[in-house]
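With one protein chain withheld, the remaining protein chains of the complex are depicted in position.
The chains carry the letters A, B and C, assigned in the order they are written, with residues numbered from 1 in each.
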């Protein structure tokens, strides 16, 4: 089923820099080139989401559309530890995950446009991106529903004797869902015997749609909820790429050894509405958003790179222009792509000939 | 719907002593008469369950049959705090709850026999006892499924401005179910505003059917799982009636004030098979059962009463004889009761004339 | 008569009952502060406060179960499923508790509960967010299931549902929230179990409910221009089901086409065909035709989605078949 298309044919994904983070000469922290590569990826993701928002406003993109803007450092940092054979699962806010793992902006934008050239042939749309060839196993729309799936995949990885891991993202709203409780308990139970390398990445962006963490639970230290399953955990500043990278590399490396689950609560914020149709945003103040925009993960990283002298203002402009060109190309591709073949309507319901 | 039968017509429930626990002259702990009353109730419950087991073995009782033997002190202690308007909800191991709240052994045994004179007209059987008139709101067969119901009832009690509480029993196996997580989180959340006096009585009898606590979760301190919902909790020796009484009275009194939820893990043991059809019991050793039989809650209480001089051996024999007579009478009543009217098959599906 | 939208009609039904009856409360995700994702409950939290308009965590099973407990305790909760697709997480509560508590308690408990929300597809929400669950819930004794198509019916049936002593699965046509229609200013209810003749005709009976009704009315227009007089039956209520009106119509027309967005197997249209062959066997001049959603999960792409649901052409073709004018 997977691997029908070759990476070559599909192109390079976002940015030039490889996914791996190379250490700097000083031994700790990634080197400048690596960071610049991440910076570039984050730029492309941000501009990609802006373009998607425009596509939605102009009626070219339908359904639900959930943007990752403001949270880029989380996926960028964690997925930098990806190794072939690993499996990545998330909810519906999934564009960045697909792009970071190697899906091309063209494939993803075409999917949002519902075109036959889309990443899943126009069948799934924004919420259901899949790129199995690159380890991205979806892309799910039901809050909490994907959590047990990731836990099962982690069992399979150890059952096959690999040292691969599952990276499983969930939101602050999903943690109150029964599927989380049941999935996390299984991860803790199976992990006791080294049979469950599931990395729970709890992206706490403060709101589940319009409901703040405080209005969803009386116990707001969300990562501490993993204590109920004997799953060790820590918090990380999800807007600081360097902090995420340090955490991700350390945690994933040890999980490959132990086969045990781990949880990280990444404190972050979505600087855009919950979904493209969430206009009013009555549940939060303009000031709060403004405050967080000051902590924009791209801005923070940009500042660091300028400070280090890893980038000049001029180079930043170039990178922005390049990112814009990449996204414009993706939009042009999506616009000009054909609708799906109507015969696709009833394929992939069951296996061919089954 | 409730209250169609008058208590008078229905008789006195188990034992003579009232449900309330009266303090002894020394001010702390219940007085002798009260304790003797509880002892008598526990005797009746134990003999009732033995008779039910015989009814099942002889094919007079069908379906599933879950006995409470070994756990009597838990329900006896907690339900002693019952006040009119309180609501009690439990799972399928529910005979003791119904009897302690005032259903007669005749009504309950007749229900197990599937007779028209049964507590729920032969429609529910062992797993679905209800006695709304006496505050018993069921009797549910799906593990975890009753938990959110109890939490909702607790909200209603405060919405109506009462100081009543909900006593909600669940097993050590149910705590891993998503319905527990979602229900407990709502209790914690609503309780923050004094809108949820739910007393979670976690009856840890070490096994969920054949699965020990250790084989169901990596985090075996079950009451600590309530930390995830900001619900305070404590443990109690569920086989020591005096310990349960002390805990229950203190906790329930404060809940009536605060309207907040609370959790108690009662450590206990079922000295009988999970269900009447669980013959093999491969999952536990004869020795383990023997050990716990030494800590039989009835034996412990009996010892205390003899020690105190509250009861003599002779009186104990009398009480046993009386309990046996009560249960024999219940069985005779059940045996001689008529089958349900066939028209009952399709009543109670919707409200009359609705 | 005032003309208001389906959404306004729904909201006014709930608000009026909340004014009349303290026991009525609302629970659901983002129905309060956020205003409701479809704005059906917009402003109600300001009018009735957070104890009666209760924002919940994302736990459909938990808050539906809690609402069942509230109903058993004498309240009259209305649960919003943000969309019915999320109700799969609450199925255990709905089917095992709400539908059965009255029965297995021997009539000691009742569950006056309404569960409402948008149902059906049409806006590219794709596979996990597109379901039409009338038959799915309609199968279970103990539940009542309705699917109103007009502002008039959605208001009258919501008031009926709130006052009903049993659990009601209230399936709103999500695609119709913005549609307008006449709604009486004075209090009224629309009883369950009564279908509505949305258009009279004599040659063929078109059977549907929810947003299909509007499609059927368009088809009837088209057919009229071909000289075919189509009667349109809006079922409105799925359980209880109005067999009489359906049979009476077919006794007149002798032909029927049942149209639904849901899948074909073990569905509402299956039941319509089964009932007609059972109660109008000698009246039928042709097999009952069924036009249903295509046998696949819902696709995202607009062009694919349009092809996935019953179209005017498909229905017209089906009508021609029952009239033996085409095969």
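Here, a residue touches a chain if its C-beta (ideal position, glycine included) is under 8 Å from a C-beta of that chain, and two chains touch if they have at least 3 such contacts.
None of the values given here were measured: they were computed from a predicted structure.
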Out of B:80, B:177 or B:239, point to the residue that touches the absent chain in the complete complex. B:177
Can you say which of B:135, B:208, B:238 or B:297 touches the chain missing from this structure? B:208
Selected residue (touches chain absent from view) among A:33, A:132, A:277 or A:290: A:132
Full-complex contact with the absent chain, from C:41, C:64 or C:96: C:96
Per the definition of touch given earlier, which of B:30, B:122 or B:238 contacts the omitted chain? B:122
Just checking the interface: what residues of subunit C touch the absent partner chain? 85, 88-89, 91-92, 95-96, 99-100, 103-104, 126-128, 134-136, 138-142, 239, 241, 262-263, 265-271, 273-274, 276-279, 281, 284, 286-290, 295-297, 299-300
Contact with the hidden chain only, please: which subunit A residues? 1-2, 87, 118-124, 128, 130-133, 137-140, 142, 145-157, 159-160, 178-179, 181-183, 185-186, 189, 195, 347-351, 354
Quickly run down the residues of subunit B that touch the omitted chain. 62-64, 111, 114-116, 118, 122-128, 140-145, 173-174, 176-179, 208-211, 215-217, 280, 282-283, 339-340, 342, 344-346, 349
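Throughout what follows, only the chains that are shown with their structure count from here on.
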Distance between the centres, which are taken as Cα means, of subunit C and subunit B, whole angstrom: 41
What is the distance in Å between the mean C-alpha positions of subunit A and subunit C? 37
Centre-of-Cα separation between subunit B and subunit A, whole angstrom: 48
Residues in subunit C with touches to at least two other chains are numbered 57, 59, 61-62
On subunit A, where are the residues touching two or more other chains? 176-179, 215-217
